[in-house]
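Structure first, commentary second.
Complex shown without one protein chain; remaining protein chains in place.
Per-chain residue numbering starts at 1, and chain names A and B are given in the order in which the chains are listed.
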Amino acid sequence: MTVADIRALLGMPGEEIGTVPGKATGKAFLRLAGYADADRESIVFAQGSAELAEALKSDAGLILVPRDAALDAAQVSSAVNERMMAVDHPKLAFALVGQWFERFRQAEVHPSATIATDVALGKNTSVGAGAVIEDGAVLGEGCVIASNVTIYGCVRLGDRVVVQAGAVLGAMGFGYVRRQDGSHVRFPQQGTVRIGSDVEIGANTTIDRGALGETVIGDGTKIDNLVHIGHNCVVGKNVLIAAQVGISGSTVIGDGAVLAGQVGLGDHVNIGPGVVLGGQGGVFPGKTLAGAGELFAGTPAEPVKDYLRGLARVRRLK
Amino acid sequence: MTVADIRALLGMPGEEIGTVPGKATGKAFLRLAGYADADRESIVFAQGSAELAEALKSDAGLILVPRDAALDAAQVSSAVNERMMAVDHPKLAFALVGQWFERFRQAEVHPSATIATDVALGKNTSVGAGAVIEDGAVLGEGCVIASNVTIYGCVRLGDRVVVQAGAVLGAMGFGYVRRQDGSHVRFPQQGTVRIGSDVEIGANTTIDRGALGETVIGDGTKIDNLVHIGHNCVVGKNVLIAAQVGISGSTVIGDGAVLAGQVGLGDHVNIGPGVVLGGQGGVFPGKTLAGAGELFAGTPAEPVKDYLRGLARVRRLK
Partner (left out) sequence: MTVADIRALLGMPGEEIGTVPGKATGKAFLRLAGYADADRESIVFAQGSAELAEALKSDAGLILVPRDAALDAAQVSSAVNERMMAVDHPKLAFALVGQWFERFRQAEVHPSATIATDVALGKNTSVGAGAVIEDGAVLGEGCVIASNVTIYGCVRLGDRVVVQAGAVLGAMGFGYVRRQDGSHVRFPQQGTVRIGSDVEIGANTTIDRGALGETVIGDGTKIDNLVHIGHNCVVGKNVLIAAQVGISGSTVIGDGAVLAGQVGLGDHVNIGPGVVLGGQGGVFPGKTLAGAGELFAGTPAEPVKDYLRGLARVRRLK
């Protein structure tokens, strides 16, 4: 990857490339790195003067720095700035460069994977060792299904979906009807799972299929490890769901919401677009949280200001 | 499935079949459906007038309705009632019909499953792709073991047990003895797991074997995804355990108890028969909750009335 490639990637075609001199433009960088591991073929990034000082001590060949940062003038001296390239958002640029490198990954279906006869597998989709994809599943282009993943037949994935090892998509939901003798009969769990494009799903996460209808995960949503998403949930676009979050059946989550680790949502909960719920927060069945950008915390979840005030009042009692 | 079949299934043999006219008796229904997907060969159910209005707009061939419901008289007019069948409990009837359809599922052991030599596999038991059943395990009749499940050799399953993908039954429990230098030696984990009949176990759930004795799950108990059940626990019959519940070692749970999502129980806890513990509730080691039908909440768990009173008092302080 050359500076010209980065320039094109970041939409800076005609622009002065910060402090990188023309002669570096043709130089090839082969990898991203942290400061400790960087060599001359590595790209690193720095978000401020302190980080830049560390970066300059490394052997990195290229350092992405903020365009408008109040960087130490001495740092940006002629002796060192041959390695720097100013961009709008160094961390984002670094991530985008990472994505660019991934394009060269070869798609491969491991011979030990079990892919049923009636599976539609998109182009450039990888399937890891021991993964199982059952009859009826549909996978888009450029998906990466890791080892030992299970995808039931009722699941449909968009493009560029990443599923990490051990995740289970499309198992039966937890719905039972009680008989008079106290035993339970499973309510039919014959629905589907529809997952959008650019969704990423963590290791050992489980997403159940709808009972009769569908469970939906919107485009661009990212889900961490060991998350549970129940039957008939509808999760919006670009939602972030951290590890061990549990979402009961038929809950709806708006676009851009953020659920921190171990959050628990009852069934038929409604989380508005852009709501942020802090770690271990809980919402009782049927309740609603709303307000884009609003931060909630605690169980039952309340605006963080109220949550902190409650903590302080209890502390004062002691 | 014909109306006569349903009549037999629900124990209504000699009875007037609600509003379904005689000529419909021989008609065959092929599936269950939600209203949106229903066609003339589909059975749906409605629990009241609002649902029935929706059901009647659908193309469903048969609508299970409550026998005694205060249904809108116009709805039950001659023009439409040819599609209705009155039953005691439409949702339960719908679930039972679902069970009836499942009888036609063919049992199959996938060639990629690993079943050790010394495994007793009951009749009509299915084993999914990539599942592993180790030497010594005993599985009853009509079990359904999904893909990528692991069953250690110390596990014994009753009849009609359903284990969803990725679940792990019989791993070693978490028991260690501390040495003086601060390191830990594993206490022997050489016991067994005994699971009753009609138990259902969710995706990626883990149930550990006993240390020396056994871990027991009673008949008819239903367990959701990502649940942890520690060594030597004794779970009663017809217990419901929702997703991400964690149960530490040697805890006892009485028949018919209900644990909502993310509940956490310390070791040697005693949950009485019929106790209901709300989501994220926690019980400290060695404690007891008792009272059939009593609802508990919070950590440490208390009767829900006390829990709500506590929340209200703290709120008033603010």
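Quick note on the criterion: contacts are C-beta pairs under 8 Å (C-beta built on N, C-alpha and C of every residue); 3 or more make two chains touch, one makes a residue touch a chain.
This structure is a prediction, so every number in the text was calculated from the model and none was measured.
Interface note for the absent chain: among A:Ala53, A:Val119 or A:Leu240, the touching residue is A:Leu240.
Among B:Asp208, B:Asp224 or B:Asp255, the one in contact with the hidden chain is B:Asp208. Across the entire complex, the residue among A:Asp159, A:Asp208 or A:Asp224 in touch with the chain not shown is A:Asp224. Where chain A meets the omitted chain, the residues involved are 32-34, 36-37, 89, 91-92, 94-96, 98-99, 110, 112, 128-130, 146-148, 162, 164-166, 198, 200, 202-204, 220, 222, 224-226, 237-238, 240, 242-244, 255-256, 260-262, 278-280, 311, 314-315, 317-318.
Where chain B meets the missing chain, the touching residues are 112, 114, 130, 132, 134, 148, 150, 152, 166, 168, 171-172, 174, 176-179, 182-188, 190-191, 204, 206, 208, 212-213, 226, 228, 230, 244, 246, 248, 262, 264, 266, 280, 282, 284, 299-300, 306, 309-310, 313-314, 317.
Everything that follows uses one rule, which is that only the chains that are shown with their structure count from here on.
Our note on geometry: chain A versus chain B, Cα centroid distance of 31 Å, whole angstroms.
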